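Of the protein chains in this complex, all but one are displayed in their positions.
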Amino acid sequence: MGTFVVNSLDVRQLAYAYPDGTQALFGVDLSIARGERVALLGPNGAGKTTLVMHLNGILTAGHGSVTVAGTPVRKDTLKEIRQRVGLVFQDPDDQLFMPTVKDDVAFGPANAGVRGEELDRVVKDALERVGMLEAADRPPHHLSFGQRRRVAVATVLAMAPEILVLDEPSSNLDPAARRELAEILRSLDVTVLMVTHDLPYALELCERSLILSGGVIAADGPTRELLSDAELLAEHRLELPYGFAIPAV
Amino acid sequence: MGTFVVNSLDVRQLAYAYPDGTQALFGVDLSIARGERVALLGPNGAGKTTLVMHLNGILTAGHGSVTVAGTPVRKDTLKEIRQRVGLVFQDPDDQLFMPTVKDDVAFGPANAGVRGEELDRVVKDALERVGMLEAADRPPHHLSFGQRRRVAVATVLAMAPEILVLDEPSSNLDPAARRELAEILRSLDVTVLMVTHDLPYALELCERSLILSGGVIAADGPTRELLSDAELLAEHRLELPYGFAIPAV
Amino acid sequence: MGAGHHHQLYLPGDSVVHRLPPQCKLLAVFAFAIVVVATPRERFWAFAAYAVLLGAVALVARVPGTYVLRRMAIEVPFVLFAFLIPVIGLGERTTILGMSLSVPGLWAAWNILAKATLGVIASILLAATTEPRVILIGAQRLRLPALLVQIAMFMLRYMDVIVDEMRRMRVARESRGFEARDLRQVPVIARSAGALFIRSYERGERVHLAMLSRGYSGQMPILHDISASVRQWGIALALPAVALAVWGLSW
């Protein structure tokens, strides 16, 4: 009896157009296995955010299908899907809405039925990990941008999802927080898909990368290999930053 | 007869508390000479955005003073100050408000009295520089985050300010756009103050850096020197990224 | 809450009516409303003529009748009220379809229905052919105090911001496993509603500051020329002028 392996994420022929008519995705195919950490690279306007929004059903496929851990994303499975997939938005303002940081972080676990002391513990733990415990009682919209980004990450960590999808999580973080986030991600035993423009960060964290460009997957392979291919990178407005050299293994 | 040199920016003993009581600045002192390009570094929540908002009078000093090119920032000088200082906000959503990208970029110059063909030319030019000319007729809130950031930069470029203040302009930009922005900044003959968490970018662009930490200036000196001082950096949650080495001169 | 539906108020188009400068249209609609209201209620055919006039405007502007009908729902409360007046009204009574109705009440009901409906349709046509922002620029041209125009401008913007923030908050809630199914969830909505006010305000405030930092001084810069030619005034004022003529001829 062979084990039957279910991919964490399976996207087939996904196409999507925004209500105003702009088509952003033109048939995206990708699979991510359980426990993988994958970087999603690509130029501005490539459709990364649009793709990511499909992974927990915030946008619903115009065409094609999205399957999360074997469950297709459909109206009736949304609740389950959203418990499994934790999404950190590109804009922290999209993520935070409760009157205090504490309440905001507690919101997800509370919806999943966590209560009382257990809830307090989960909240405290998540805030501690991102270094925002002191701000627990402040309103999230009165934090600095980077602080909001950290709280946004905490709201998702608190839900302990199986699959973590992060849309440019390191932008606006100070360098130490950026490294701490990398450590958190490495310490978790979850599948990670991370959108980023920070190629060294992708290399540091993710074995594998995808390049999304013009609404389709243009390349898929080991990060180290993709980043060594200057021509491929240049084609998709990617390039290694000044002063950076791919470290030897 | 010695020439009398006026600094572009002079901040003296600036302190500020937000209306909810959080004090963000505790006595900031800094001077930036005409034509300098200076990076403003510091951890999340250090007060960088708060400081930057004082430079064109969006926030008004609780204590202390801000002087722009010899003119103190006061109620009656605000109009003049705002023509001189162009500010790119950390969150592009705060910056864009008109129904189309084109109108948004035209807003500043139109307020300054530019009209007709001249206005069209200015707008086209600014959009071209950031590579967003094609989106001229789209509504800004229908753009991707990185595209919005570029338009935000264009709105300020179109005003041709003497002093350019940018709050994390490179975050969410794709690597090519990040380099192009650096080229634009280098090509302009203006004073630049740039907030950033991207230390290699600061090194690439700015001779001099300031570290703001806990609401006061903690260090001020040549970028190369500051970035070589690992202890100083660590004290303020700064560190050079993985795989980066300060290039030899 | 339908605070955002002003997006659907405007039907983009390129008709003569669409192209008229906003100040002309505004004045025309106000003048028309005054003529309608000033028409004695006994002059049935004058009201018919007004209706035909509005129909002609709708035709020229290519505003579909179904659209106008849908938007007329705003009138429903008063239509109901109008139907009640004859029943609860005082004075001499008559019997129609077996119901005892007040005669002055019937007149009053007709009066309200006819005039309110014509007024509503005129406003609908104005809003359907002119963008809200542009209407305000027109109002500014007509010397509506700048402060009022400014408040109205911000109000329109904030309607967007509120709707936008509401959408963001809803998406954020749902993506963390929240479903508004039953009443137990009301407190959550209520708590986040408190945050909504501040959030909308603060976002709007930052945007306003961004406007200030780009030289905004209380008046929107005129990016597109909207000065009206004599001919355009003529076209616009044709509506109230013809209505006035009808009014004059109606005795």
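By written order: A, B and C. Residues from 1 in each chain.
Throughout what follows, a residue touches a chain if its C-beta (ideal position, glycine included) is under 8 Å from a C-beta of that chain, and two chains touch if they have at least 3 such contacts.
We take it that contacts and distances are computed from a predicted model.
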item	value
Omitted chain (choose from "Dak phosphatase", "Na+/H+ antiporter subunit E", "Cytochrome c oxidase subunit 1" or "Cobalt ABC transporter permease") - UniProt protein name	"Cobalt ABC transporter permease"
Full-complex contact with the absent chain, from B:63, B:121 or B:186	B:63
Absent-chain contact - pick from C:17, C:33, C:169 or C:220	C:33
Residue in contact with the excluded chain [from C:17, C:109 or C:172]	C:109
Selected residue (touches chain absent from view) among C:55, C:218 or C:234	C:218
Contacting the left-out chain in the complete assembly, out of C:120, C:137, C:172 or C:243	C:120
Interface with the unshown chain - residue positions in chain B	13, 15-17, 19-21, 23, 26-27, 60-63, 214-216
Absent chain, residues of chain C that touch it	1-3, 6, 9, 26, 29-30, 33-34, 36-38, 40-42, 71-72, 74-75, 77-78, 80-81, 83-85, 88-91, 102, 104-105, 108-109, 111-112, 114-116, 118-124, 126-127, 132, 135, 145, 147-148, 150-159, 161-162, 190, 194-195, 197-198, 200-202, 204-205, 207-208, 212, 218, 251
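As a working rule, only the chains that are shown with their structure count from here on.
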item	value
Shared chain contacts [chain A and chain B, defined touch]	C
Centre-of-Cα separation between chain B and chain A, whole angstrom	28
Contacts with 2+ other chains: residues of chain C	203
Residue list for chain B, restricted to those that touch at least two other chains	91, 93
Of all residues in chain B, those that touch chain A in their complex	18, 20, 22, 42-46, 48-49, 90-91, 93, 138-139, 142-147, 150, 168, 171-179, 197, 199-201, 203-204, 233, 237-247
For the chain A and chain C complex, residues of the former touching the latter	56, 58, 78-79, 82-83, 87, 89, 93-99, 103, 107-108, 111-112, 139, 141, 155, 159
In the complex, chain C residues that touch chain B	133, 157, 164, 203, 206-207, 209-217, 221-223
